[in-house]
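Shown here: the complex without one of its protein chains, the others still in place.
Labels run A and B following the written order; every chain starts at residue 1.
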């Protein structure tokens, strides 16, 4: 252990300072302000209250709170690993966002050889960060901060490339990020944990449990995420009625999955009692299942049903699937991300495809081609002129049929799962390198290894008081 | 106990699934989007940034945080009932909102046989939910989740009918909901606890106390509510200067009641020390007392005075009135909602009436008839034409005098108290049915009855560390 910590003493600063220097050099060379943040672009005609910051910042602030406070508390559920959960979440998230600003910037926000920075980039970077944190959930408590930084270093580019390729070439509808955020994060994380398999942990671990206070802390994290999830699902949706619907659907879906989680938790428990872990996780399933169709006219009842289905699938996953994955398939999914992000993500994608197949102009009116831009007729198609009579300013699209769009969605699902799983497995092998100071089995789920002596102080406290 | 839990195992799922099915069927049959959330209603002239979601969502988000996080932490103050406080708050709130969307929707937001859903409905539903949670405070720790779900099931319709009747027929000014939210919730809750009277608890209960950590958790809840209360009181106020004033008054009132709470807490304690329960509750009194006049031109000094008076009344209520209610009148008010919502609500209503009697055009200018719509002259009244010269677009009202409006306020107060108390008592009798699995006295204020075995884990932790 001392040896390990000694490693951290040298290696963490080395890793951080090198990456910081590289990042600041790249920022200096390539990152500038976008038009909304650059003083030079403001004229006397500019209405300062129409700056994009007022459209984006409120949603950014909510997501920001979810990432740093929500995830932080949620991951602090281990009795002796509360610091690890919150503090490493803080470290990884901070690093992932800085890195994502560069990588996503290169793929999505660069022109004239510069990355143009505004709050909108930060929102995208926070989504990339959420991906890393979800994957982190699969290996929580079994990895060193160095391993997690390395994972973020590798996962962010793989994610950014996948995101860019899927959006640029497959051109899908995925407002809530069910495919690109939840499925990607889930299968990347499962790939990592598959490689980092620890047989001994299948017999359980003395420290792998919660305490009264850690459970409450974790529940607060759940509530923080639950409360702000509508902002998460709607942040990048078209403004106006689309964003309005995204908020309504997320709210309805979450509340349906919450009720379902309570019912199933009591039903599946032998004493008919509630299990905190279910309340802490399954209640959130609805936020994922409504994701892919969150901005569409699916009706409130459909959002409610998606929440119920998601809650049920997630619950059953925790109860029956996770143990099998761990025992049979060497996949030790610590926080059950496969239940909360994988199963629900697949349900969400399926629902999204149904919503695409069911969508038509009668339901959406002229804004149909704003949400489904790729369904608009191609340039030069006579049907485009007709439509432009009715809908001035309609942009030409790809002339896709509903079926075609659906197929592209399917293609996106499989390519995302494939790329993320592959990326995760390769990343896992990198993380096994001894230089990343992976903790021994004994020191899993234990702050003592990485934090200066707080436990002992705590004992001191208890001795005094008790 | 085992028997009881067994009950929960079957009955909670049965209750939840039946209600979920009914709710989703009703949503499918009757709930659609309002014009601001429906794609069909958007034309090329629509400015998407003028969508109502941008006016309502920021206030909704704050209230949402109060309901799920604020109330949740505030109700977690019992040493051994922290899960119960937070988790049942989560359950009840989620159910109450879903249910309120339907019931309020039927009374307030339906036309063409459909309920039209937007974020504004969610705000109203969260207020209905706040009513249920306040009432819950009266019986916290002495009821099963089933009883609380049943209470929500019954209280929401009684509330929605009262709200609708008072607003439609009595046409009152009650921006902060002092009458419809606080008085209703208080007397409904007192009615319930009156019927659920447990004599043995008057001798105190071994588990009816707090711990260091539960007190801090509860104080966080207080601070969450305190910080966002200005949004709560101003969410449904007219936009512009009215909402601006509502925010200012709430802030000033809260800070006045906070100082008062500190002073009285030290003064009324035999050792001159502060009592956490006072800080956790009395500090919030000012938010209620400014409610009924929160949007009026009452002056900052009046808001400050209302905060002081509210803090004092609430404090004295906790110290002297609550014990009497419990001993003499069989009203065991667990969280003292009669002090924080009843007494303060009455003060608020009185202040509102004074503000109405004092209001005139000189103070308010042309917008006088916007705030006091019912004071405008009736259609055809020559005075209306005169006014419309000065104030183009002035709508005809009911030609009420200040005195008349004041009398309607009084009528609203008494009818609300009557209906809520009656509803609470009847609800109480329903909750006494054995099928709702009320906990025995021994298992009050104890998570063990409803939660799987976290306490023991906690002991385990303490043994290890201590």
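Keep in mind that, in the parts below, contacts are C-beta pairs under 8 Å (C-beta built on N, C-alpha and C of every residue); 3 or more make two chains touch, one makes a residue touch a chain.
It should be emphasised that the depicted structure is a prediction, and the values quoted were computed from it without experimental measurement.
Novice: Which of B:212, B:320 or B:429 touches the chain that is not shown?
Specialist: Looking across B:212, B:320 or B:429, the contact with the absent chain belongs to B:212.
Novice: Where the complex has a chain not shown, which of B:391, B:407 or B:422 is the residue touching it?
Specialist: Answer from the full complex: B:391 touches the omitted chain.
Novice: With the missing chain put back, one of B:247, B:357, B:411 or B:426 would touch it. Which one?
Specialist: B:247
Novice: Which of these, A:64, A:182 or A:338, touches the one chain of the complex that we don't see?
Specialist: A:64
Novice: Extract the touching residues of chain A with respect to the undisplayed chain.
Specialist: Residues 2, 5-10, 12-13, 16-17, 19-20, 23-24, 27-28, 31-33, 36-44, 46, 48-49, 51-53, 57-58, 61, 64-65, 68-69, 72-73, 76, 82-83, 86-87, 90-91, 94-95, 97-98, 117-119, 122, 145, 213, 217, 449-455, 457-458, 460-462, 465-466 of chain A touch the chain that is not shown.
Novice: Which chain B residues touch the hidden chain?
Specialist: With respect to the unshown chain, the touching residues of chain B are 55, 58, 62, 79, 209-213, 215-216, 219-220, 223-224, 226-228, 230-231, 238-245, 247-248, 251-252, 255-256, 258-260, 262-264, 266-267, 269, 271-276, 279, 283, 297, 299-301, 304-305, 308, 363-368, 371, 391-393, 455, 458-459, 462-463, 466.
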